[in-house]
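Every protein chain of the complex appears in place save one, which is left out.
The chains carry the letters A and B, assigned in the order they are written, with residues numbered from 1 in each.
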Amino acid sequence: MNLNETQLLQAYRKMRQIRAFEDRVHEEFATGEIPGFVHLYAGEEASAVGFCMHLTDEDRIASTHRGHGHCIAKGVEINGMMSEIYGRRNGICAGKGGSMHIADLEKGMMGANGIVGAGPPLICGAGLAAKFQKNGAVAVAFVGDGASNQGTTMESLNLASVWNLPCIFVAENNGYAEATSSTWSVSCENIADRAAAFGMPGVVVDGHDFFAVYEVAGEAIKRAREGGGPSLIECKLNRFYGHFEGDAQKYRLKDEVKNLKQSNDCLKKFADKVLDQGLLNKKHLAEIDELVAEEIDFAVNHAKSSEKPNSADLLTDVYVNYP
Amino acid sequence: MARIITFREAVNEALLQEMERDPKVIAMGEDVIGGSGAKGEMDAWGGPFGFTKGLYGKFGDRIMDTPITESAFIGAAVGAAVCGMRPVAELMYIDFMGVCFDQIFNQAAKFKYMFGGKAETPVVIRTSIGAGLRAASHHSQSLYPIFTHIPGLKVVVPSSPYEAKGLLIQAVRDNDPVIFCEHKSLHYIQEDVPEGSYAIPFGEANIVRDGGDVTIVAFGLMVQKSMEAASKLAKEGIQCEVIDPRTTSPLDLETIVESVEKTGYLVVVDESNPRCSMAADISAQVSDQAFGSLRGPVKMVTAPHCPPPFSDVLEDLYIPSPNKITEAIRSLK
Partner (left out) sequence: MRLLDPPEELSRPIRVGILANPASGRDIRRVISKASVFPTSEKCNMIQRLLGALTVCGVDEAWMMPDKGGIATVIRRFGQTLEGKRLLPVQFTETDIMETPDDTRLSVRAMVAAGIRAIIVLGGDGTHRLVAEECGEIPMATLSTGTNNSFPELREATLSGLAAGLVATARLNLDDVTRREKRLLVEVNGEIRGMALVDACISADMFVAAKAIWQVEQLRELYVTFASSEAIGLSSIASLVHPVRRDENHGLAVQLGPEANQKVIAPIAPGLFAQLGVGKWNELQLGSSWTPNIDRGVIALDGEREIEFREVDKVQLSLDRLGPRVIDVSMALGAAAKHGIMLSNLN
């Protein structure tokens, strides 16, 4: 498996965008300016980017409550996302969805989702649509270790197998469903082990390693595109923040996150590798870091200075038409 | 020339005509073909009630048997709808909605709003409702008020074969998610139904019978029962106006209010349980908008606040009957 310079730069830029976006939302949330519930994806970037780099706008993904990373990786525009998180009228969902419901169907992003395990059935539908539309598209459901225990997920694995749908189920196992350890809540060693029960391949991949995810994702997606059917890929990874912003994370060990950031930071691992291999140089990365910082800065300022929805917006968009 | 067909045939014809018209229309559900993977014939059932019989022969892969997996296939129908298809999913009994409710009320119903208006979810979920088959509590409820409660959903309760065909065609063409409730006791009733395709718009009530003394609003099978009651009362000199709203969401309140302004009395006949029912809803709305026109209390004729029972004696007590409707109306005078 080889990646050219453009692809490497793209991968780094996407991962950096997600990290910077989440770090900044974390900071801004603490000021009290961001309303509602926010769940951050920092630490898991290699998974979203490793998969979405293989996808086009015609391919669909369904995400989770921890959805910012999937949105950015799938090409959803950052200013629209930030405005949405701030509840502004120019947000990608006109301020009606918020962090947990960011969607952009034109980009094939079928929505973050406030319901754990809601994505897999929807992605079966997206896979089914692709089959009828004969456009060679695939559909990817991202779920967490929590959703891996939901009936909807199991049912979808079965249905995707029975209907031979071009679907990929990505279990992002970050070790915790809210405050409960996946070692306790998942009845088997690997979520991927469950694939065997549904007659599909199950693969465990190091979710901290972009290159490993990218390769496995590429093959699973290629297989689905060629009519080979669904697969279940488990990315073992970690989240750097709590379940939600404001989570004191007392269920974690004191230095757990600090250690993870040192030993298992997918961005750092990526940077170390490409620098060590001489594939990119420090200037490349520094330029991206700087550019991304500016983008995020702009997005935050833009969101803060944007207007909020007005009272007339309350009742629009409930139906396409309603007499 | 009249062409008399059953409710079942009318629904079948609507599906067939819509699938012929638009290749984006697909159908799915448990045993909607019947026979997938088995050694005998395909299309053995054509749906648990035979409503989709023959579609497999005509449309092949566009109709799909599903495993018994309501969460997954209702979710898949919703997902396919948001991705450009027009799925018609059949969910045998509305009582089974509990296992896939999330896909309906959190996903399908809310996409458009949550995504800032940019999503359309043209999915139809056909389901059977109603008591009378001695099928007990898990196969007999009339839960359409639950769906009516949810902004983003449209809910249809057809009352006859003619109504079923036109409303289903509209449901398939509609760009919002639709719950289409077919009463089991209507399946084999017959009437004159045009062969050609026609759509009955949502939110336009049908005045089934004109009358100046009392307004009866009824849904689905209850329209038939109300008509029986109205005929009886007509002999006593009481002229009932019977209104079939056709859809509980959107609801044509205007027609109801106009009628109440004329008659001064309102009886709502609803087979669902009374609390937070269509009967309660319409009573409240009419009280709000036409209180001055009311010359007596609004009467609700509904099933009692208990699950549908099994024993025939009990079930007959459970279902609103023409007698109960006439009693309610007589009590007003």
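What we mean here is this: a residue touches a chain if its C-beta (ideal position, glycine included) is under 8 Å from a C-beta of that chain, and two chains touch if they have at least 3 such contacts.
Because the structure is predicted, anything quoted here is derived from the model rather than measured.
Interchain touches from the omitted chain, evaluated on the whole complex, reach A.
Checked against the full complex, the candidates A:Gln17, A:Ser99, A:Asn113 or A:Asn264 give a single residue touching the omitted chain, namely A:Asn264. Across A:Val25, A:Val205, A:Leu280 or A:Ala299, the residue that sits in touch with the chain not pictured is A:Val205.
The omitted chain makes contact with just one of the residues A:Val216, A:Cys266, A:Leu280 or A:Val300: A:Val216.
Although one chain is hidden here, its contacts on chain A can still be listed: residues 1-3, 182-184, 186, 188-190, 192-193, 195-196, 201-206, 209, 211-212, 214-216, 219-220, 223, 231, 233, 236, 263-264, 273, 276-279.
In the analysis below, only the chains that are shown with their structure count from here on.
Between chain A and chain B, the centres computed from C-alpha atoms are 39 Å apart. Contact residues on chain B toward chain A in their complex (touch as defined above): 24, 26, 62, 64, 66-67, 69, 71-85, 87, 102-103, 106-107, 111-120, 151-152, 154, 174-176, 201-204, 250, 252. Put simply, chain A touches chain B in their complex at residues 60, 62, 91-97, 101, 103-106, 110-111, 113-115, 118, 120-126, 128-130, 132-133, 139, 151-152, 155-156, 158-159, 162-163, 316-323.
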